[in-house]
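Removed: one protein chain of the complex. Kept in place: all other protein chains.
Should a chain be cited, it is by its letter among A, B and C, assigned in written order, with residues numbered from 1 in that chain.
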Amino acid sequence: MFELLFFSLLNGVVTGLLLFMLASGLTLIFSMMGVLNFAHASFYMLGAYFAYTISTYVGFWPGLILAPILVGLVGAVVERYGLRHVHRWGHVAELIFTFGLAFLIEEVVQFIWGKDTKAYQEPEVLQFALFNFFGQDFPAYKAFMLLISISIFVVLLLILTKSRIGLIIQAAITHPNMTAMLGHNVPLVFMGVFGVGAALAGVAGVIAGPALGTFPGMAVVLGPIVFVIVVVGGLGSLVGAFVASLLIGLLQTFAIALDYSVNDLLMLFNITTDADSALRDLWTLSLPQIAPLLPYLLLVLILIFRPTGLFGKRET
Amino acid sequence: MSNISSAQSAPGSSLFKVFRPWIFLAVLLIILPFIFSSGISVYTMNLMGIFIIFALSYNMLLGQGGMLSFGHAVYFGLGGFMSVHFMNYIEYEIFILPMFLVPIFGGIIGLIFAVIIGSFSTRRAGTVFAMISLGIGELVAASSLIFVAFFGGEEGVSGDRTMGPNVLGFDYATDVEVYYLIAIWAFITIALMYMFSRTPMGRMANAVRDNEERAEFIGYSQRKVRFISFCASGFFAGIAGGLFAINFEIVTEENLNALTSGVVLLMAYIGGVGFFIGPIIGAVVFTLLQTLLSNYTEIWQLYVGVLFVLTVMYAPQGLTGILAMHLPVIRMKRVGPLLMPYLRIGIPTIICLIGLVGLLETVHHVRSMPADQTMMSLAGLEFDTHSVLPWVIMVVFTVVGGFVAKSQAPQFREAWEEAHAPVSSDGGSAK
Amino acid sequence: MSIAISLNEVRKSFGPTEIIRGVNLNIEKGERHAIIGPNGAGKSTLFHLVSGRYNLSGGSVSLNGEEISNLPPYEIYRKGLSRSFQVTNIFPMMSVFENVRCGIMWSKDYKYSFWHLVDRERELNERTQEVLAEIGLTDRQHVPAGVLTYAEQRALEIGIASAGGADVIMLDEPTAGMSHSETDQAIALIRKITEGKTLVMVEHDMGVVFDLADRISVLVYGEIIATDTPENIRNNKAVQEAYLGAEAEHA
Partner (left out) sequence: MTIKSTFVAGAVFATMSAFSVQAADVVKIGFIDPLSGPFASTGTNGLAQYQFAAEELVNKKGGILDGVKFEIVPYDNKISPKESLVQLKRAIGEDVHYIVQGNSSGVANALTDAIKKHNRRNPDSRVLFLNYSAVDPALTNEKCNYWHFRFDANADIKMNALTEVIKVRDDIKKVYLIGQDYSFGKAVAKAAVTFLKQKRPDITIVGNELHPIGKVKDFTPYATKIRASGADAVITGNWGADMVGLGKAIGDTGLDIPIYTYYAANDGITKTIGEGGKDKIRLVHEGPVNPPSTPEYSAYHTAFKAKFPEKDVSQFRIANVIGMLAAAMEKAGSTKPIDVAAQLEGMEFTTLHGENVVMRAEDHQLIQPIHVSVHTNEGITFDSDNSGYGMKTEMSVAAADTALPTTCKMKRPK
């Protein structure tokens, strides 16, 4: 049991930090521009595919640098020529635009790279077990993912708290209308933030591609979850996004690890259930079965009872 | 919306004038299967009818109520499941009920769920509403795979529409009979939804969409207005689901998943959410794209994606908006002077598009076909994808067409503005 | 009972800052009452408190003797208080006609009806035309409200507020940003629509205030320092020092 808990904790943190890489960019964009970017996970997918193509020519490591830069450029272009144009039609149009963009990017990816799973592999140097605990390996690549995620978190935190641009961004998050009055080039800041956010998602894609698979559906699998994190964490709160990422990561791994069903719960109260009733599916419902649903349940509950999110100050 | 509707609401309009579009619609619905009589076209029209109702019900939220929903398929799907269960009840004679009444039960289940979900989701509009609808959509879609007793798992639930008492000799064994069933329901629901938009409730839905705060200062609770719109929308979506169940005789998880919710958003938006008939046009166009375009090209979804993104960017009023922009020109009989500029910009644009589509198709062909199969046919033309000439032609088409079209753009804009310029203040639909 | 609106020790704070600091005010039925004061005195906030846009931090408000503190705006409206906004606040995508008609619907008891067709309701449409004629927008009735000129939008703003026939009407700076001739028209309009009703207005233009108001309250830093007839306010030393003087220096 301890082994299970230990590895679940570890896996939960790895997943959580990966999610944070996506969520941090999304929350910045959302807070500053008011756009919930549906296509954010598509940038994550682009990161993985770019890195895959680069890796077939020059190996994994250059891809780790180049792919996010490319994704960031794509993001900046999308902001400059797409989103900014749509902005005049209002927030609903922006949301629908990113929704369409997500659809389009998936189609373009399929057009360029085809529809099957790509054999994008972790680099040779990281293909070993870092340590063995209770007979279970912990792959070095997972540790590498952990390392990258944490360093990005630290760098992001430093930039936001110590640098001038960070202060502008913080100001823009809490008071979106004020920054323009202070004479900053807001469109440029927006484009930059959008590009950097996309690049962060790209990094996540580069390092998650080998571990979670590189295929056209990878954005759809992850996309809505990132939304959930941003909303649950609270608008304009990086800390909220961080906590929510870890929360969702751990929630999902532990829900799988802990094998309890509704039946077990009812047994506690000495209620027996009829195996043939129309509700039989409800009685046999188990925690691992509904694990991927929990984030959405959390989302709906949070929005009903605390629309500002866990750490947010402004309403969504 | 407001322009068209208020133009029609002008006092003194005779009864015939009011009913003219409806008579036209009824006649059209009756004669369509005689014009398009092949099996597949009747079937496609059935699909259109269902999606017209569904898309219109969606637009009660987005276009008229300002609520962006990413989970509208929930009500469509639940209505479908309830209806297919009713079809089975009829088959096993638990109820004696003519088949054509089944969609009502779909509507009722849609309404019930809309009441439950709307009671908390309509508290706010905007992003909160959108996110709740997304979460609920995911929850319901996933539950449908878990609760097999009701939803039948991924295989869904099947029924048989030919059961139950025959009324007027219809047993719905053929698609044409189903067509008329759907047509009658479509006519009734379109009329009801149109009338809804012209009731105090429908008007206030627009008001809340435009300015939810001000609506509260003229006596209306924005939440209650949204809630009622939401319930009505769920009801009509449920009816569409019921018709789906009758037409396909099977309802599966895909009826209530995120994809269907996305499709209905796409249809409404491409058609134009600002107009009552927008979603109708959107549903027709999208169904045609889906069933026809996919016969000719494997990458049809790419085209749909491009079309959608371009619509959002350049025609936020949708296809109907583009049509409506021409209304004042037609009314003022100024079509003539616009004809030449249209040709001058249209022909190069079409050439550019031909080149682009050709390039995309050829690239796709080269990548997806076996290496020895280099011959491909496109629009009746056979050519070798490994020879240079077709590529050169297509690139030239694209570049030259695009360049000419771009060079024509300023002249076109000038002509367009000229045609519109002296529009007196009362026809400002093209703002 | 001749008091229309009564404010009792009304307070409002945003975070640590107290904007309204215990306002007491009685406005009589049928009176035209103006609230003046320097920028940032809390005039609009006071309006928002009475009309239900903000919740009170303390004190109470009653309308025609009935407590309305912290009721939602639509409840307050239904009890007979209607208001306009300082920043134009209309339904921009709907036609002018629809804007006005929506403002009338509740008072004609349609509530949330989805069984009446608005175009068929003769009385409703006639009343709408009346209001349109009053505010001088009959010619522009089919135009989307969002494309009206500024002055037209201000007129529409007042039209929506008065259309429902509420007996207490609150106008927040109805003539802000208008030219002289436009202001004169606005004054005539306000006079016409508030015939026999209670009017509360916030206004910067002293000409308008002294022209229209029966009584004036002066709000300075969240407190009312004086309430009196225009004549007496003009001569009030405290007001001159605290407000009029300051204003004159400004100008």
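Everything that follows uses one rule, which is that a contact is a pair of C-beta atoms (placed from the backbone, for glycine too) under 8 Å apart; a residue touches a chain by one contact, two chains touch by 3 or more.
Worth saying up front: this structure is predicted, and the values here are computed from it rather than measured.
Counting contacts over the entire complex, the absent chain touches A, B. Of the candidate positions A:56, A:117, A:161 or A:185, contact with the hidden chain is made by A:117. In the complete assembly, the contact with the undisplayed chain comes from A:289, out of A:55, A:245 or A:289. Of B:21, B:39, B:98 or B:337, it is B:39 that touches the chain left out of the display. Considering the full assembly, A:129 is the residue among A:65, A:129, A:167 or A:239 that touches the omitted chain.
The chain not shown here touches subunit B at positions 37-40, 43-44, 47, 142, 145-146, 148, 153-156, 158, 160, 162, 169-170, 173-177, 244, 248-250, 252-255, 290-291, 294-295, 298-301, 368, 370-372.
With the whole complex as reference, residues 1, 3-4, 7-8, 11-12, 14-15, 110, 114-119, 121, 129, 132, 134-137, 139, 141-142, 211-213, 215-217, 221-222, 225, 252-253, 256-257, 288-289, 291-293 of subunit A touch the missing chain.
Methods note: only the chains that are shown with their structure count from here on.
In terms of which chains touch, the assembly is arranged as an unbranched chain of neighbours.
Ranked by how close its mean Cα position lies to the mean of all protein Cα atoms, the top chain is B. The distance from the centre of subunit A to the centre of subunit C, each centre being the mean of the chain's C-alpha atoms, comes to 48 Å. Each chain gets a centre from the mean of its Cα atoms; for subunit B and subunit C, those two points are 43 Å apart.
The mean-CA centres of subunit A and subunit B are about 32 angstrom from one another, to the nearest whole unit. Across the interface of their complex, subunit B is touched by residues 51-53, 72-74, 77-78, 82-83, 85, 89-95, 97-98, 101-103, 105-107, 110-119, 125, 140-144, 146-147, 160-161, 164 of subunit C.
In the complex of the two chains, the subunit B residues touching subunit C come out as 1-3, 6-7, 9, 11, 195-196, 198-204, 206-207, 209-211, 213-221, 224-225, 228, 232, 274, 425-426, 428, 431.
Residues 62, 66, 68, 70, 120, 123-124, 126-128, 130-132, 134-136, 138-139, 142-143, 146-150, 258, 262, 265-266, 269, 299, 301-302, 305-306, 308-309, 312-313, 316, 360, 363-364, 367-368 of subunit B are the ones that touch subunit A when the two sit in their complex.
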